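All protein chains of the complex are present and in place, except for one that has been dropped.
Naming follows writing order (A and B), and every chain is counted from residue 1.
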Amino acid sequence: MLWVMAALLPALAAGVAVFGWRALYVTLVCMLSCVVFEYASCRLLHHENSVGDASAALTGMLLGMNLPVTAPTWMCVVGSLLAIGLGKMCYGGLGGNPFNPALVGRVALFLACPKEMSFWVAPNGCALGTWVCSTLTGATPLAVLKTSATPHAAAASQGLGDLLPLFLGNIGGSLGETSALALLIGGAVLIALRIIRWQVPLVYIATVAVITGIAFLCKPLANVTLASYVGHQVLGGGLFLGAFFMATDMVTTPLSRKGAVVFALGCGVITSVIRLWGAFPEGVSFSILIMNTLTPLIDRCTAGRPFGVARTTDVEVKA
Amino acid sequence: MLHVVIVTVIGIVLGLAIGLIVKFFGVKPNVLAERLGELMPGANCGGCGFAGCADYANAMAAGKAKPGMCPSQSSESLQQVCEALGVASEERVPMTAVVCCSGDDDHASRRAFYNGVNDCVNAMIVAGGAKGCVFGCLGLGTCARACPFGAIEILPNHIAKVHAELCRACGKCVSVCPRKVIKLVPKAAPVHVFCNSPEKFPVKKKVCTGACIGCRKCDKAAPGQIVMNGFLAAVNYDNPPSAALAAVCPAKCLRVAQGHSADEAPAAVDGGQRQA
Partner (left out) sequence: MTTKANKFYGGVHPHEGKLSRRDAILAAPLQPLYTVPLQMHIGAPAKAVVAKGDKVLRGQVLGEAGGFVSAPVHSPTSGTVREVTTCLGVNGAQLPALVIESDGEDTECEPMPAIADWENADPKTLLKRIADAGIVGMGGAAFPTAVKLSPPPGREVDTLILNGVECEPCLTADHRLMLESPHQVVSGALIVGRILGVKRIVIAIEANKQDAIGLMREAVSGTPVDVMELRVRYPQGAEKQLIYAVTGRVVPSGKLPMDVRCVVMNVASAAACGDAVCNGRPLYERITTVTGTPLVNPRNYKFRIGTLYSTALELCGGVKEGVEVAKVISGGPMMGFSVYSLDIPVMKNTSGILLLSDEELRQFSPSACIRCGHCNDACPMELQPGILSVQIEHQKFDLAEKWHVMDCIECGCCAYICPAGRPLVQHMRRAKAVVIAARKAASAAAQGAKK
């Protein structure tokens, strides 16, 4: 847990650099309230105090990084309550939750207060040292893509700019998801420490790239190259955060390597489908939550044959 | 106005339809089974041998089972069950479970340090448990976790204790205990022999200071009320001795059961207690 939190630090730092100190404030509020709620539910349920395993703090950190920098404090607290209460403790605590708690919190907030959750600040240059970079709102790259896909707003596709800011994170979006570079550094650390499986982010991102690429080829946009389009799809939005830190959450994803790859593939497909044809510009959170529900099924179907057991006596799906 | 009429008519028609369907296709509730189900303790302990209270109630209503098989039932509710079934009620001796061991940490020695899975059955797999006496209570709480009524407490000095006022004598603990140290006895019997070891006195004395030393003093003081199983005295529960007999036991092994009086409520049942 502590390693995962450490691996999230570069992305948080990037968020602070891009959006200002309030990014840190939002994250800390979420972490603190998650820990408090975890402690309170343990007391309430007569569980052993599980704050020490740092999972609540991690949930808070992930939740905070999934919020816009302008998220009001009360939203952070409510989101944390939903994440810990609804996403985790009501299933019996760590290890029992079927859904990623941070995503439960984020999606609940997103559905309850869509306006606040879509209030993206457009960073204008380096915001280091400021509280919040700017009060101008701007569309995220994905929202631009979404509107540009409709024939009436074809002109908006000119809003697709350089890929470099996307890679560095100097774009609108949730405070922790924008810098692909920082997320990549953190993810690489986790992979090197064998805390997460490298197959998961790779398969997830590759699936999104391939599907959106094919969709683009079938219906190209004016003034946009394939590389730029796919680049925006991959680097914009929460794909990197989701692929490295959410789809690899151990509790809610399949056990086996094979199962994890199936999981990542499913996430990639659902993300692409939501982004291309769904009502929302972003689909990472939903895709991971949907695949979370399929985890037990994937586990059963990918349960390996024990060494020396004939294929006919496989563990039945019924069992 | 028309809308109101249409909706009202639809409502009436559907309501009639539901009523008719229930009349012709509805499943008739088994009144007897429901009544019996209400009289059951509802703990689904399985002590009757059926898959829960409802299953047993259905079986009784269908004439496939006799009343009185539920060990957890109070005699009043048994009487009511018999009345509902229209059969003569039987007298039942109320029973309770008792942990026949004095080997807590103050009395019994340990031959090993056990830090494995906190469960008596698991402890038995590792060299037969860590307690010096191989017949005594291990105190890791398998019985407490199995008890559907929360009647067993693991005392801080690592021995199980049955709280008779909560015990419904379902026998779950008796069947799960790997040491077979829990016995079902009549609730009315005041004293019990708190030792389960049939070994010779010198062997027992090495591992436990609370063991029955086989002196037969109780047997001589109350002939017929105590039976000797080799070196271990046992209460003859068909003719139980009075509480006064406990005074003759030099090992303080024949005792009035603690917790068999109603004023003593159990503390939190701490099955998760680890032993050091």
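Note that in this section contacts are C-beta pairs under 8 Å (C-beta built on N, C-alpha and C of every residue); 3 or more make two chains touch, one makes a residue touch a chain.
Since the structure is predicted, the reported quantities are computational estimates derived from the model, not experimental observations.
Undergrad: For the chain that's not shown, point to the residue among B:Val87, B:Ile125, B:Ala188 or B:Ala243 touching it.
TA: The missing chain is touched by B:Ile125.
Undergrad: From the listed residues A:Pro72, A:Pro220 or A:Gly304, report the one that touches the chain absent from this view.
TA: For the chain that is not drawn, the touching residue is A:Gly304.
Undergrad: Which is it among A:Ala188, A:Val210, A:Val251 or A:Leu265 that touches the chain not included here?
TA: A:Val251
Undergrad: By the contact criterion defined above, which parts of chain A meet the unshown chain? Give residue numbers in ascending order.
TA: Here the touching residues of chain A are 53, 93-96, 250-257, 260, 299, 303-310, 313, 315-316, 319.
Undergrad: Residue by residue, what part of chain B touches the chain that was omitted?
TA: 111-113, 115-117, 119, 121-122, 125-128, 130
Everything below uses one rule, namely that only the chains that are shown with their structure count from here on.
Undergrad: Just give me the whole-number Å value for how far the CA centre of chain A lies from that of chain B.
TA: So the centroids are 51 Å from each other.
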